[in-house]
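First the structure, then my questions, so here it is.
What you see is the complex with one protein chain gone and the rest in place.
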């Protein structure tokens, strides 16, 4: 199983019945492919839709029905559309139960940086800051390390996305939560040892007695 | 012509083509009956409608289509409905060109009191404060005096509706504006002399050289 | 969203709860929910509603049985009972401008701490509030308002809880449906999913906690 699939499948296990879920661009988008059978959740697209469905069949795409990246999507029966004020009212107002976002860095206290590399990449934060500030639960889905460098850092040196700590980070190597504001290893990826996780984790991380393997 | 008719007819002359107009309860409501022929204006009802029409014919009233007093109204072709946030966005945001409201007192500086008599009548301000603060132009339509007492006072002793002065007050005796923040007599009602107006006006009021009679 | 009976829907509301109720002079008010609040004799309610309607109609029913101890609204002039109870100090009433009322509720529903409005500057409404200047103009800081429960009346509800409203019965309903911990809805018509087109949904289903099944 490749890294992205591991991450997406594991994040999908965090979905709960009836959840209103916002998925960021990139790995988070893949989560929609692994919703457990029989589980009903709503996906929101922040450009103005609840009830996003899969990519439409050939010839069924409509130019006025897209995801936040401008790519054609479909809408499920019972979908609802709205303007951007409503969309961010839902996000900021705590009506979104779960958001899954990509990350550049997550630190030992659960703070996320994911929108800017000063002097290099300044695309803008789009909806990320509102999502992290407002969603009931925030999960970051990202590779554990990039170019051999840990993305789970002691302290973010990139600009923060929010002062609010995230709830969970799911990587291709581990699941980490932040109880009491401290990074804690919850699970390891299949075939990955705790020592291997620690070797590529810059942040200090608590290791409970029992750290099961992800069940994918 | 009775007092209310004089006031409503004169106020109606202030309507301009394409105006979005909000009429308060009481005398202001009557203004809709005297819209000059061929002049198109939009009436807003702050409970959520642009395009209010006259009282529906027998059997055509619908319980979900009412004015701000809860009374059945009709809607004209091209009407639009909306929620209260939008309705007051239109009002506060300066999209309403003209509001016509009743008054308890208007003072020499154009300040309006129309929502409360302390210890006696405390119904609440409803939408009046937003209308006076936000509409592009505010006209007060009221009797010049009540029980022999001038309602055009030196200074309001009733609680103000807004710190913003109104633009015009139309009574059964006179039309008064407030250029430079000073009450100024613009017109008198048919058959009413300037002296008669002054006799029942508590506020100091400037009298220009030419004070024509209302043309009704 | 859960479909429930009228009795179950109101049973979740404890005495002393704060309730937002949609409607404007009783138009767009969930009358069945109010009738059941009366029948179940819920007391000490904090009512957040535009007005007090009239005796026997809309939220006016709650004043008939003295079930309200506190009210936040914009106008109670057409309900003599509410006026009497306020002047007799049986209830406390915060009267606030209507535009401020709806923006405070919207702020509560949209995760905003409050808004700056010009309405009320220099009047009694300013008392106890922070005045903030922006671009040389004075505004009052009006803070967000939420409730334990929102009682909402829709025209159409589909099986998934998507709602739409009709004509002037929309008023405060969609705004309140975002600003309470628990949202309870009655609808004139409950229809299959898809009957309300996506562009015409005014309150998306995930906002609704309880939809009262029609009898």
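Note that the chains take the letters A, B and C in the order they are written out, and that residue 1 is the start of every chain.
We adopt the following convention: a contact is a pair of C-beta atoms (placed from the backbone, for glycine too) under 8 Å apart; a residue touches a chain by one contact, two chains touch by 3 or more.
What you see is a predicted model, and the numbers here were worked out from it, not measured in a lab.
Checked against the full complex, the one of A:1, A:39, A:55 or A:85 touching the unshown chain is A:85. Screening C:52, C:76, C:107 or C:125 against the full complex identifies C:107 as the residue touching the chain left out. Of the options A:8, A:31, A:75 or A:98, the residue whose C-beta touches the omitted chain is A:75. Only one residue from A:46, A:97, A:167 or A:187 touches the chain missing from this view: A:46. Listed here are the chain A residues that touch the chain not shown: 45-49, 62-66, 68-70, 75, 81-85, 87-88, 91-92, 116, 121-130, 133-134, 159-163.
Residues touching the missing chain, restricted to chain C, are 103, 107, 110-118, 132, 134-135, 137, 139, 141, 143-144, 164-167, 170, 198-200 (touch as defined at the top). Contacts to the hidden chain, counted on chain B, fall at residues 18, 20, 42, 49-51, 75, 77-82, 85, 88-95, 133-134.
In the analysis below, only the chains that are shown with their structure count from here on.
Taking each chain's centre as the mean of its C-alpha atoms, the one that lies farthest from the centre of chain A is B. Chain centres here are Cα averages; for chain B and chain C they lie 29 Å apart. For this pair, chain A with chain C, the centres built from the Cα atoms lie 35 Å apart. In chain A, no residue touches at least two other chains.
In chain C, the residues touching two or more other chains are 106.
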